[in-house]
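Only one protein chain is missing from this complex, and each of the others stays in its spot.
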Amino acid sequence: MQRIGVFVCHCGTNIAGTVDVKTVAEMLGKEPGVVFSTDYQYMCSEAGQTLIQDAIKEHNLGGVVICSCSPRMHEQTFRKACAKAGLNPYMVEVANIREQCSWIHKDVAEGTEKAVILGRAAIAKVHLNAPLTAGESPVVKRALVIGGGIAGMQTALDIADAGFEVDIVEKNATIGGKMAQIDKTFPTLDCSACILTPKMVDCAQHEKINIYAYSEVEDVKGFVGNFSVAIRKKARYVDETKCTGCGICTEKCPVKNIPNEFNMGMDNRRSIYIPFAQAVPKIATIDPNTCNKLKTGKCGVCSKVCGAGAIDYTQKDEIIRREYGAIVVATGFNMIDMTKFDEFGYAQSKDVITSLEFERLTNAAGPTGGTLLRPSDGKHPHTIVFVQCCGSRSTTENGKPYCSKICCMYTAKHAMLTREKYPDTDVYVFYIDVRTPGKNFDEFYRRAVEQYGVHYVKGMVGKVAPRADGTLHVQASDLLAGEQLHIDADLVVLAGAIEPDKSARGLATKLTASMDTNDFFTEAHPKLRPVESPTAGVFLSGVCQGPKDIPETVAQAGAAASKVIGLLVKDKLTCNPCVAQSDELLCNGCSGCEHVCPYGAITYETKEFMQFDRSMKPRRVASVNPAVCQGCGACTVTCPSGAMDLKGFSNRQIMAEVDAICK
Amino acid sequence: MKLVKDLSALYEAIAAVQELYLPVENKGRVDFKLYEAGANVDIKTLKTVRSAKDFFFTQTETLMGFKVEGKNIEVEDLRPEVRPFVAFGVRGCDARSFEVLDKVFLVDPVDTVYEARRKAGTVVTLACGRPEETCFCTNFGITPEAPAGDVTTWLTEEGLYWQANTDKGEALTAAIAAVFTEGDGKAVEEQKKAISDIIAKLPLANLDMTHLEGVKEETFWGHPVWKDISETCLACGTCTYVCPTCQCYDVRDFDCGNGIERFRCWDSCMYSDFTRMAHGNNRNTQDQRCRQRYLHKLVYFPRRNEGMFGCVGCGRCVAKCPSKLNIVKVIKALGGK
Amino acid sequence: MNNETLIPKVGIVTDIRIDTPDVKTFRVERPEGGKVFEHMPGQCAMLSVPGVGEGMFSITSSPTNTEYMEFSIKKCGCVTNWLHAMEVGQMITVRGPYGKNFPVDTEFKGKDLLFIAGGIGLAPLRSVINYCRHYRDQYGKIDIVYGSRSMDDLVDYNEIIEEWCHDTGVSVHLTIDREQEGWDGHVGFVPNFVKELGFDTNKVAIICGPPIMIKFTLAGLQELGFDKTQVYTTMELKMKCAVGKCGRCNIGHKYVCKDGPVFRCDELDELPDEY
Amino acid sequence: MQIEKKPLIVAFCCNWCSYAGADLAGTNRLNYPANVKIIRVPCSCRVNPLFILKAFQRGADGVIICGCHPGDCHYTTGNYYARRRITLLFSMLSYLGIEKNRVRLEWVSAAEGAKFAATMQSFAEEIAELGECKRLEDLRCKK
Partner (left out) sequence: MQEMIKSKLAELLSTGAVTKVIGWKRGENFYDVSPAAFESVESLADFVYDDFCGANLSKFLVKEPGKESKVAVVLKPCDTFSLNQLIKENRVNRENIFVLGVPCEGKLSEEKMRVMGIVGLTGCKVEGDKVTVETLYGTETLDKNDVLLTKCATCHSKKHVIFDELIGETGEDSDVDRFVGVAELEAMSEDERYEFWRNELSRCIRCNACRNACPACTCEKCVFDNDASGVAAKSNANSFEENMFHIIRAYHVAGRCTDCGECSRVCPQHIPLHLLNRKFIKDINTFYGDFQAGADAESEHPLVHFTENDPEPSIVKEGK
């Protein structure tokens, strides 16, 4: 029997509005073992925490129940507060009377009754809580960054600058990511490549950074501080150590008609290629799907022209296994497939392009050398229609429910740059809303409208239809004017929604990290832990967590890096003490638990046990590695004798909660 | 001699005055059940699966309740109200078992629940028309042809002969006087004779029990039969639960959420945790537990109760033990056979 | 005798004294004051915590105490853990008294008495000792040999030092198992200490303690010339009903809860060696 | 005092998805019946059939288990094991003649606050229709 203190939080009116907190405190005060019960405005506030700490000391509390918001919100806060008052933090239970009570019920009587019952369950549980002490596990002082875009690079650089080794795994042949494809950046209009490529070089040259380009994560084992990751280094058929990046092979290769991904397929590359001039690492890669030599065995031109003798057709994928203390996910984004949107005519006309394609069309290194030309006939477009929210903020099947966040600004940028360079061009922007919450953003947008005379039209484009003469008939509504517009455009640019890279879901499974329904990685806490995933030791950087622009990405990258550094500077980590535990005296040795453990945390050994007749009998018994166990409890249910139990969520505790709830 | 020709009329008559329990068949198994019209009464089958001890010593019995609030406790008497009842069709062995149980429950301090039931119950026994090969009650001086009880009955071709033995029996007889006619009782004598003849042929009816007379507690202490039996004893409670005289019980608390109920339930000395307590267990191995069970019936109990054995030879354990271990084997083994 | 064999009365804990690190003494009264029932030295009571369990404990206070009963309880299992966690004012249930008492009014009358206790074994004897001290003139000389693992494990140390040691005709001999700072008394195990003290055999001996201690002390007393009929002891076994019915404490033809817990050592000889 | 006893529903929710989904339902102020009481477990695979039976013993009229969608388990595989275990248990309960709708398993992600509320609403309605659980009750707990 513990001496229990109960603390009921008002949460302003969040709880007190629908739950009679005084009654709750009074009723719970009558529960067996409860020696102190009170209510307070904000338990999580410093004053609230002090109240709890004082009560612990004054009433010699052995257990604390806090009736407040979700334990997912403030359990840690209260545990820490109680620990400061000398109470074991695991003697604290939180009854969720806000998210799961006051916020969903309107009737005070109903809410109060439920709050009391939830409080009772927590009290019943605390009675069976045992002080838990966290174990320790060592930290491997190396980080893995998955994704070599600006997010990944910045994270890697920041970690490496702090003196820790970092590996970057990039699935493409070069790092750089989407930012490398962008022409200019808003709102400053500085050249993207000019600010990005030096960072790429920094990464390549940093003694603490090791880049695995053209590689993918194969599997992930282990746990925070001790991840073991298998990296698949895909075969480039080019010896990295020998290739000088001279590019002769990429000029001589006879297979010429491969759409160049870097330029969004708007020009061609060879079968052996270097994605772009500033690629890092600057190493040629053979595309095995198109290479004649690899497909048919006939050719071998590149091998002949390579002075360094770097071409190796026999190269195989290589699996490298390395240990890491922390993993940062920076898998970035792609634009959604616009061909699904029939109304925009993307599939019907070459002159309906995405904004990223537009970036390439205006980029000096792009297919047109930076001159804005229509893809279909290479002529200068005179009327350009930009369509925002193509697939964003959409409830349709093909669209995305969220705002892609960057489109408003880059569309303003595109419109402005077009008007600046080609003042004879008519530029229309169709928008639902223009969202410009950022430093100098609104000024930038207003400049586009006011100085550059971009026609901003509030309304959505209903139909883009290619005409026989090559022009595009754009049907749209002007919501403000309340009229239908018909525009004959030469070029339509779609600001498509962005979505997480397709590889992210598979990766999330490997990392046991969670994702939301849009495949964005979930953060450990949306407000307070935005760069951590719920899986300890896995951090989030960049758009894989949600849409953001470059400065935000870089900021988050730095934040993720600082979290990683904070982890890596520790020599030991304290483990989650709510882990499984095996009672040797009850264990049958059946190995059921071992089979279901996803972490390989359970091992068996044979021990001799004294029988009642004093003879010794060998028996296999399970033991749990507390550093590896994550506390899911799969083993506990597999165990028929109940030898395996989960600390913090023991059979007795859960049953006590059931009992209390069903009282 | 009193004779009942129409058995259903008898059941109805008894049921009209008291609760009537009698053997009822259910999927080939017969057990004592409360009589209700249309019940599939089966008084020909010799032995019910469960013994008749349930009448007085039920498998579970709620005794009291506790209301706990804060530091306060309130005790509530939850013992059931006992209404007068008739146990019909009890065989001689089970009838003896009541005497055995009396020696435990009715000695000071008297078990009030048992006592109440015992007082409320009228036992109507039935002579064993067809003794079985598992029967060995005669070794304990039981007369299956004329069993004890408040009333003894014989089921003959003529009908059911009825003989009241006690005041309670007379009272019941008087209460249902209308169902009786008079018979000459010849059939009873014939049946007694027939039963005796069968008993002479029963394989276990004449066990040598002389070696159990006047023995001390430690006489059979180190006997090899204990280890022998315990090798394949499954440590289940079948023998104790079908036994009419096994009376060990446990007192347990059940938390109902809104209070605590303390109840008594059968327990078995064959269970490994029977004697386990906070600091040890004085009967740790199955051979010790087997020894306790059999010696209790054959030596300890007689020593305490003027030689009365704690076994009544009903043969249920002989038929029901999953490993076919039983007290007959023990008696024989102790006798050197 | 309580008529309702298994139904307890409610008692309230009015005082809790910490004797040793694992022994506490609880004072129990009726909620309205006064003793829950009368008893004789050596008898036991069933204490229970509803929902947790019931256990048999010897009554440590003397029957001559008219206000309350005391129980010295060592923490060793589920029920005792709960009892140890109790606070004053807590209600528990009590039923009893159970078992045979020490023959204080027959065999012990007028005789010299030798009490030998080890550890928590003093608890059952305290009731007799205080009873005999209360009726001092009815008994001869009283010797008390008491030993424990260490000084801290001596139960009722204050009472022993402040009361028993000052009584006339009462000699107290204390010992602890191992040398300890602050202890200038005897060091050694109880059975050996008894032999060293070398009592004359014209007295009744009462032993209580761990089984191993009882065994060796009994042997020691026999060496000194004691007959088993002069030696009494008290036993502890798994008990549930305390009225000689449930079958747990059955050893041979005896039920410890009813026929014991006090036995004369020659009676034990008759029983199978199962305790 | 109470005119009509509301059916009691126990919901076992895994910490990572369904409990978070329940929180989200709260954050979005999505109403569902108050007779649904949630017990937090680390994972749906922590739900022992004993807990479910215990809940019925104590007077629950319906039990629902919620976990992450298959494939999304925070512990990777927990809900797959849970699915097998729970399927077999439900099948056995039905085999014993206990109403099939007394028990349910739903996958609710952390993002599905609306689904959580809707699920609880529909389950509560279903249980209300079934009424008090008589086939798996312990009368001692219903006094």
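Letters A, B, C and D name the chains as they come in the text, with residue numbers starting at 1 for each one.
By definition in this document, a contact is a pair of C-beta atoms (placed from the backbone, for glycine too) under 8 Å apart; a residue touches a chain by one contact, two chains touch by 3 or more.
As the structure is a computational prediction, the values presented were derived from the model and not from experiment.
Within the full complex, the chain left out of the display contacts the shown chains A, B, D. The residue touching the chain not shown here, chosen from A:T18, A:Q53, A:S215 or A:T638, is A:T638. Remark: the residues of chain A touching the chain excluded from display are 585-592, 595-596, 604, 615-620, 638, 640-643, 651-652, 655. Where chain B meets the omitted chain, the residues involved are 26-29, 31, 45-46, 49-50, 59-60, 130-133, 198, 201-204, 228, 231-232, 234-238, 240-242, 250, 252, 254, 263, 265-268, 271-273, 318-325, 328-329. Residues 49-50, 53-54, 56-57, 70-71, 77, 80-81, 83-101, 103-105, 135-140 of chain D touch the missing chain (whole complex, contact as defined above).
Keep this in mind: only the chains that are shown with their structure count from here on.
Across A-B and B-C, it is B-C that has more C-beta pairs touching. Chain B and chain D have Cα centroids separated by 46 Å.
Taking the mean of the C-alpha atoms as each chain's centre, chain A and chain C sit 69 Å apart.
In chain D, the residues that touch at least two other chains are 58-59, 141. Residues of chain B in contact with at least two other chains: 68, 255, 257-258.
Residues of chain B touching chain D in their complex: 254, 256-259, 261. If you check the complex, the residues on chain D that touch chain A are 8, 10, 15-17, 19-20, 22-27, 29-32, 34, 37-43, 45-51, 54-55, 58-60, 68, 71-78, 81, 85, 109-112, 117, 141.
Of all residues in chain A, those touching chain B in their complex are 30, 32, 612-613, 659, 662-663.
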